[in-house]
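Excluded from the complex is one protein chain; the other protein chains are retained at their positions.
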Amino acid sequence: MPLSETPSAVARPRPRAGDRVFAGLSTGAGLLILVVLAGVAAFLLVEAWPALTAPPEEVPGGRGVALYVWPLLFGTALSAVFALLIAAPLAVTIALFVTYYAPRALAQGLGYLIDLLAAVPSIIYGLWGFTVLAPATVGPSGWLADNLGFVPLFAGPVSATGRTMLVAILVLAVMILPIITAVVREAFRQVPRLHEEAAHALGATRWEMLRMAVLPFGRSAVIGASMLGLGRALGETMAVTIVLSVSGGVTVNLISSGNPSTIAADIALQFPESTGLAVNTLIASGLVLFAVTFAVNMAARTVINRRSEFSGAN
Amino acid sequence: MSVPTRTERETDLLRTETAPVRRTLPPWVPYAVLAAAIAVGGAAALAGVSAGLGAVLTVVLYAACVVTVSRLVEGPRKAKDRVVTTVVTSAFLLALVPLISVLATVISRGTARMDVEFFSFSMRGVVGEGGGVYHAITGTLMITGLATLISVPVGMLCGVYLVEYARGKLAAVITFFVDVMTGIPSIVAGLFAYALFALILGPGVRMGVMGAVALSVLMIPVVVRSTEEMLKLVPNELREAAYALAVPKWRMILKVVIPTALAGIATGVTLAIARVIGETAPLLVTVGITQSVNLNPFDGRMATLPVSAYYQYVNPGVPPDPALDRAWAAALLLIIIVMALNLVARLISRRFAPEAGG
C-alpha cells in the first residue's frame, strides 16, 4: 500500500450498532434487577390493598389485617430466632472443623457434605420432619416437660404427635446450617495466613491460635451469616407447613400441640383454597414477610460487605 | 496447613523459650480412649437406652477421659485444646446425622414405587393404588425449563453488565441488591408472580408460566452471581488481546470472555436449576395441581413433582398407603434429580476449570 494513500479508517465507516445494542441489553438486564425488586413490593402492595382497606370484620378472622398477621408474625419470628440460636454456633464450629481440623485431603469433600444439606428440597425436610423427627421428639419433650416445666418454653402439655414448634425449629436449624457455614467458611479462608503463623510462632495451641487470630477476624462474617440464615428461616415455607400442627394462639410453649403458625406456612396452607378478600389478606401477610426478610437481608449484606472491605487489604 | 510440623515447632518453642519441658501424649492414646468410649456408649445403646443418648454418652466419656489424662500429662492449655477438638469434631458429626437420616428415610420409603407405571402414568382417574407422576415430571421439566430460558439470558447479561460495563455507584447498588434478591423467600416470589398475573388476567389465575416467572425470581440472582464471579476470573490480557485485534467490545465479550468463562457459568446455572427444581411453595400458589398431563404452560394448572408429593401427603385419601408411597417415591425422584444436578455441576467445573490456564 503506497504511503500516501488515504487512511483506510475513514474509508471504512462501520457503525458499531452491535456495541450499542449489546451495551443497552446488558444495562437493561442490570436495571431489571432493581425493577423486579421494586415490582415485587409494588405488585404485592396492589394486590394487598383491598384487604388493607377493607372493613376489619370482612377480613378472615374478622379483626382486620393487622390482627390477622400479628400471631403469624410472632410464630415466624419465634421459629426463626430459635432456629438461629441452634444453627449459628453449630455452623461456626463446623466451619472451624472443615477449615482447620479436618484432614486436608478430606476437607473439601466434608465441606461438600455440608453443602448437600442445602441442596435437599424443603418439601423433603417437611416429610422427614413429620415422619422421623416429630415422633422422635415426643420422648425427650416429655422429659423436658417433667423436669424443666417451670421454663415457659417447655410448659407442656406434650403433643402426642410431636408436630410442635420445637420440631419446626429443629428442621429450620438444619436447613439454615449450611448457609451460615458456607459464609463463615469463606471468611475463615480469607484470614491472613500471617496472623496464624504469628500466633503459632508465639507457641499457641491450635485453639489459642483460632481464638487469637481467626475468631476475631471472622466475627462480623458470623454476624452477617447469621442474619442471612435468619432471613432464610423467616421465609421457609414447606417444611414448616408440613411439620407444624397449628392452632393459631400466641405462645412461647415449644412442645405443646397448640402452636402459632408462620406467615409463609399460613400462606401455603390457605392460599390454594382461598378466594376474594382472603387472597388479598394472604398477600398482605406476604408483603409483611417480604418487608421483614428484605430488611434482614439488607442488614446482613451490609455487615458482610463491610467485612470484605476490611479484608481487602491483604 | 501442615499440622504435624507446626505442632513440632510449637513444642520446640515451648521447650526453648517459654514453658518448662512438657511431655505430649503418645498419638495412640486419644484413639484408645475413643474406642473405649464407643464401646461403653454402644453397650448402653444396645442395653435399651436410645441411640442418641448412647452417642452423647460416648462423646462425654471420651472428652472427660482425654481431658483428664491430657491435663495430667500435658498441662491445662493442651487439655483445653483437646476439648475444643472434640467439640468441633462432634459438631460436624452431629450435622451429618440429619443428612444421613433424610437420605435413608427417603430411599427406604421411596423405592416401593420406583416402577415403570410410576414413570409412565399420570394420576388421571386413579383412586387408591397405581398411578404415577408422568404428568408431574413433564410439568416440572417444562416449568423449570421455562424458568431457565428466562433466567439464563437475563442473569448472564446482568453479570456481563456488572463486570464489563458498569462503573461506580450503579454497579455497587445492583451488586448489593442482587445479593439481597438471593434472600427473597420462595413463597414471596410465588405471590409476586401471582399478583403480577392476577393484575393482568384477573384473580384466581393459575398457569405454568406463572410458576416459571416465580422460579426465575429465585434463579436470576444465582446466575448473576456465578456469571459475575466467572467473568472476573477471565484475565484482562485476553480482553486486551482482542481489543488489539480491532475486535469491537460486544464481540470481544461474546466470543472471547464468555467462552473462556463458560464452564464456570454452566456450573452456576446447573446449581441454580438444582436450587429451584425442588421448590414447592411458589408453584403451590401459581401453578397449583392437576391429575393429568398438561403440556401448555399458558393454559391452566399443571402438576409438578414437589407439589404433587405435597398433595399426596396431605390428602392421601383412604386407605392412605398408596398415596404416601407415591409421595415418598416423588421425593426420592426429586432428591435423585437434585443430587445428579449437583454432581453434574461439579463434574463440569472439575473437567473444564484447569484447562483455562493453558
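So that you can tell them apart, the chains are marked A and B in the order they are listed, and the count of residues begins at 1 in each.
The definition used in the following text is that a contact is a pair of C-beta atoms (placed from the backbone, for glycine too) under 8 Å apart; a residue touches a chain by one contact, two chains touch by 3 or more.
We adopt the following convention: contacts and distances are computed from a predicted model.
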item: Name of the absent chain as recorded in UniProt (options "Acyl-CoA dehydrogenase family protein", "Phosphate ABC transporter ATP-binding protein", "ComF family protein" or "V-type ATP synthase beta chain"); value: "Phosphate ABC transporter ATP-binding protein"
item: Contacting the left-out chain in the complete assembly, out of B:G204, B:P259 or B:P319; value: B:P259
item: Residue in contact with the excluded chain [from B:A47, B:V116 or B:A246]; value: B:A246
item: Candidate in contact with the missing chain, chosen from B:I38, B:L94, B:L238 or B:V314; value: B:L238
item: Residue ranges of chain B at the interface with the undisplayed chain; value: 167, 235, 237-248, 251-252, 255-256, 259-260, 262, 355-358
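The rule is simple: only the chains that are shown with their structure count from here on.
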item: Distance from chain B to chain A - Cα centre to Cα centre, in angstrom; value: 13
item: Residues of chain A touching chain B in the complex; value: 16, 18-19, 21-23, 25-34, 36-37, 39-40, 43-44, 46-47, 90, 93-94, 96-98, 100-102, 104, 110, 112-114, 116-117, 119-128, 130-132, 139, 174, 177, 196, 200-208, 210, 228, 231-232, 234-238, 241-242, 264, 267-268, 271-272, 275-276, 279, 282-283, 286, 289-290, 293-294, 296-298, 300-301, 305
item: Complex contact set, residues of chain B against chain A; value: 1-3, 6, 9-10, 13-14, 17-19, 50, 77-78, 80-81, 84-85, 87-89, 91-92, 94-96, 98-99, 101-102, 105-106, 109, 153-158, 160-162, 164-166, 170-171, 173-174, 176-189, 191-192, 194-196, 198-199, 203-204, 217, 220-221, 224, 248-251, 253-254, 274-275, 277-281, 284-285, 288, 306, 309-310, 313-314, 327-328, 331, 334-335, 338-339, 342, 346
